[in-house]
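Only a single protein chain was left out; the remaining protein chains are all shown in position.
Per-chain numbering from 1; labels A, B and C assigned in written order.
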Amino acid sequence: MTRAILAGLTEFALTALVIGLVILAVLVPLALSQPDPLEVLRLFVLGPFGTIRHMGNILEAATPTMMTGLAATIIFRAGMFNLGVEGSFFLGGLAAAATAVLLPLTGLIATPAAILIGALVGSLACIVPGYLRVRFGASEMVNSLVLNFAFLFAGVYFLNYVLRDPNAGALMSYKLPGDFTLDRLLQGTRLHTGVIIAFVACLLGGIWLYGTRSGLNVRIVGWSPGFASHLGLASSKLLMQAQIAGGLIAGMAGAIEVLGLYSRFSWTGLPGHGWTGITVAILARENPFLVIPAALFLAYLQVGGDMLARNLDVPSEIVGLVTAAIMLAVTAAAIFRHPAFLRLIRDIKGKEAGEEQGA
Amino acid sequence: ADKVLLLVNGALGDKSFFDSANKGIEEIKAKYGDEVETKVLEIGDDPTGWEPALLEVSEQDWDLIIGGTFSLSETLGAVAEQYPDKKYILFDASLPFEGGAYPNVYAVQYKQNEGSYLGGILAAGLLKSGLPADAGTALGFLGGMDIPVINDFLVGYIAGAQSVTPDVKVSVAYAGSFTDAAKGKELGLAQYRSGVALGFIAASQAGLGQAAAAKETGKFVLGVDSDQEAIFAESDPAIASQVVSSVLKNVDVSLVRAYDLYKEGKLPFGSAETVGLAEGAVGIVETGNYEKLASAETKAAIADAKAKIAAGEVVVPTAFGMDTAAINAIRDAVRP
Amino acid sequence: MIEFFSAIADPAVFATVLRVMTPLLLAALGVLISDRAGVLNIGMEGIMLSGALIGVLVSAATANPFLGLFAALIGGGLLGALMAFFINGLGTQFIITGIALNMAALAATTLGLFLATGDKGMSGALKSGVLPNIDIPLLGGVPILGPLLSGHHMLTYLAILAVPAVAIMLARTPFGLHIRAVGSDPKAAAAAGISRNRVQLYALTLSGVLGGAAGAYLSMGYVSWFAQNMTAGRGFIALAAEVMGMGTAWGTFAAAAVLGIAETVAITMQTKGLPSELMQMIPYIVPAVMLTVYAARRQAKARKIS
């Protein structure tokens, strides 16, 4: 057991090393063009840990992507490449804002009701392409991709014609009433209780996927439909359940984002946290537990890059380049399947296997 | 030296709003030289990043922090409350200053409707005389999105045009994007095809797509925010020749003005001002093609309108505070 | 229905459809080649964006739009090859590779534009050329057909010629056969001595070349400058077009044409005063509906046979 952990740590260390090298490769030339090269590295690498507030920013940025990452993980695990998570996030935020603006709810039920309605409405963007796939066999990838934009424009129409505050200087909803909000956790940051929901959701998601019967069945349906039909599992039902669960989580994420951070709803484009969630899911190798570090890691890069751009004359686009390079490096299987590395892992694990057999 | 920071919650290079603010900072630096240290910081168009950025710069040793747009206003207000010793300028939006709130924030808003009112007079005047007879019989308007700031341009433009030709027709479209130049060009071509002779392009780079359409079809555009004839004067004179003028929103002027007042200690923190034609904060380009194309009668009408607006004799309608139905009614009334 | 056809036969409307369709068709054919080789090019959006910028920069530097186009094709091809290197050389997953390329291209083109012009928005200050429209000598004089078919952009003709070219390439050339073999069963292809890596490298390169052309059309055909993020999602719509086209060049052509018509309808309707948000939904709803109807019919047919 200890050796298995050791082997895992070796893989992790190698991942970290690769990421370090990539960051260096992109940043060093940049740093050298600056008056104080070391400051660039220090700011990017250590800056996000510099103050409580910056660490709060990391958590804040990771909150929505943890949940969309979890949603994408569940959907992908069921073998569907449904990209509706982005649309669900948008619709969830819109529906939560609509609840707050249009429904006369007050007190303790206000926020939960808005989150619930956000989740329900938001889930549509995942359910529709999922259903069209299960029922008609239409490609869920393409349908979800285009329908995300259709939902966006429908949402903007709703915002403009129903929720819009004519006295606001921009296309924005009326102010969300004060009862519809999530408590702030940390002075000086906008960290709110949503981050706790996100953490708990990922942990529950992991327990469900690996620790329950229905999680196992979904993994079987996702990996090998033939085996699932051999076992007599209700594949269509399980598939739809996963799309619904993913959609609900993504919609909830959008609702939490709007209630936690904003006093009005003003998205007129897709906010992008769903796309990031898809990246998070793939980085986390579709493991809900790993979604947490993966989302935190991307958020950390984001905060580090923002600090660079804010404090030095570094263009903010550099963050996009670094993130792209890191995504590729972390998923570059060739590095992790290199004979030398495999031999190392095998040596570490192999001794254990030997020990077990000996015992 | 004073340290002045401009936060750009979008990106420079929009050829309009933020570029104009940036120009204001450059002018301040040029005017005051070593007395002032300036910096421009892009904080991106993702609202989640704005509050951290505002908090961070507020911790630093800037004397004056400048930020704009309605979207940023509430965040800026909240941060300003936490840093009472810092001074902030908010442009193109306001805050509820009633009861002494936000004593360290000065807000300035623009009457872009006044500028586009002049644009409307010019457009309708050119339609009467100044453009080739076969160019078309209607005016056009291309907005980036169906949102209040853009519609404020629209209602001023329509009102100005109606002051010249009461039954003027204006074809209205929105690109749904401020960057999709190809889409802007197609919408422009469609408008020109339907008889539009001149279109007002309040859509940033997407609007410039219509300028390319104007070049192809020999029709015209009215630019927005900065002198858009000048953008193409060197690189593509054929486009530049189709830009009759541009409606200006001189954020730069308002910022320089605010800084002058700040230096004199007269900037009214804790309150909001609205600047328009009178302050030179909005207007239209009156050089270049305008010179050549506009008839004396039109020029006179524009000069007259300027005077009347400044004197308060003419009140230009505004889209702020209008609900969607009211705006629809205006659009429907002028549809060709 | 008759009204619809007579509207399409209006040369101006027909030309609109062709213009809207051209970048989609070029990009979708690129996606098609990659898809048939088993590596769907998710990075098409980024390749188009890069091609658009490269074309403008080179055309401005050399004062020759054809060199600009050439550079856009090369640049797109190199990006495709780079994707192949990552996917097969370093073992990254193709979806991640595409997403990363799109992300990097958006950042890099903005930076590149800034370095070249000192401006992050658009390249209006650069004097870059446009590629010409082509009048077909004899055809131009023919009534009805002449105005309909002659005088379009050179890349529009190129895109339409690319349809049979890609169809024939896939069906009739050794390379096409290798693409189909590798895309359908890489192990079997390997057993016949065909290297998956090599075929996918060439396929992605070719896909990138077509993407570069699609990008150049935006910045050197539609308008004469590059603007940040000017592709505005066309690379993703091209993916939809390719899937709607059922893996064939002619199907992809039909899908791109339908999307071009949908967008044209949306544009025309807007000038009639319908809410712009709802019109903007049309080009996205149409592919979803068509995809679903196709799939449902295919399913029904399969059921009837068995």
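We adopt the following convention: a residue touches a chain if its C-beta (ideal position, glycine included) is under 8 Å from a C-beta of that chain, and two chains touch if they have at least 3 such contacts.
The rule is simple: contacts and distances are computed from a predicted model.
*Asks:* Given the options "Phenylacetate-CoA oxygenase subunit PaaC", "Oxaloacetate decarboxylase gamma chain", "NADH-quinone oxidoreductase subunit M" or "Sugar ABC transporter ATP-binding protein", which would UniProt use as the protein name of the unshown chain?
*Replies:* In UniProt, the chain excluded from the picture bears the name "Sugar ABC transporter ATP-binding protein".
*Asks:* So which shown chains sit in contact with the chain we cannot see?
*Replies:* Contacts of the unshown chain, counting the full complex: A, C.
*Asks:* Would you mind spotting which of C:L177, C:M246, C:L278 or C:A296 touches the chain that isn't drawn?
*Replies:* That would be C:L177, which touches the missing chain.
*Asks:* Kindly state which of the options A:I220, A:I249, A:V303 or A:A332 is in contact with the chain not pictured.
*Replies:* Touching the chain that is not displayed is residue A:I220.
*Asks:* Against the chain that's been left off, what residues of subunit A make contact? List them.
*Replies:* Counting only subunit A, the missing chain is touched by 211-214, 216-217, 219-220, 223-224, 226-227, 229-234, 337, 339, 342-343, 346, 353, 356.
*Asks:* Considering the entire assembly, which residues of subunit C contact the chain that has been omitted?
*Replies:* Contact residues on subunit C toward the absent chain are 168, 172-174, 177-178, 180-181, 184-185, 187-195, 305-306.
FYI, only the chains that are shown with their structure count from here on.
*Asks:* Return the chain pair with more inter-chain C-beta contacts, choosing between A-B and A-C.
*Replies:* Pair with more contacting C-beta pairs, A-B versus A-C: A-C.
*Asks:* List the centre-to-centre spacing of subunit A and subunit B in whole Å, with centres computed as mean CA coordinates.
*Replies:* Once rounded, the distance between the two centres reads 37 Å.
*Asks:* Suppose each chain is reduced to the average of its Cα coordinates; what separation in Å results between subunit A and subunit C?
*Replies:* 30
*Asks:* Using the touch rule from the top of the page, what residues of subunit A touch 2 or more other chains?
*Replies:* 153, 160-161
*Asks:* For subunit B, which residues are shared contacts with two or more other chains?
*Replies:* 145-146, 176
*Asks:* Under the touch definition given earlier, write down the residues of subunit C that touch subunit A in their complex.
*Replies:* Listed in rising order, the residues of subunit C that touch subunit A are 86, 89-93, 95-97, 99-101, 103-104, 106-108, 110-111, 114, 233, 236-237, 239-240, 243-244, 275, 277-278, 280-281, 284-285, 287-288, 291-292, 294-296, 298-299.
*Asks:* In their shared complex, at which residues does subunit B touch subunit C?
*Replies:* 11-15, 19, 145-146, 171-174, 176-177, 179-183, 185-187, 189-191, 193-194, 204-205, 208-209, 212, 231-232, 234-236, 239, 331-332, 335
*Asks:* State the interface residues of subunit C toward subunit B in the complex, per the touch definition above.
*Replies:* 12, 16, 19-20, 23, 110, 113-114, 119-122, 124-128, 218, 222-225, 227-230, 232, 263-264, 267-268, 270-271, 273, 275-277, 280
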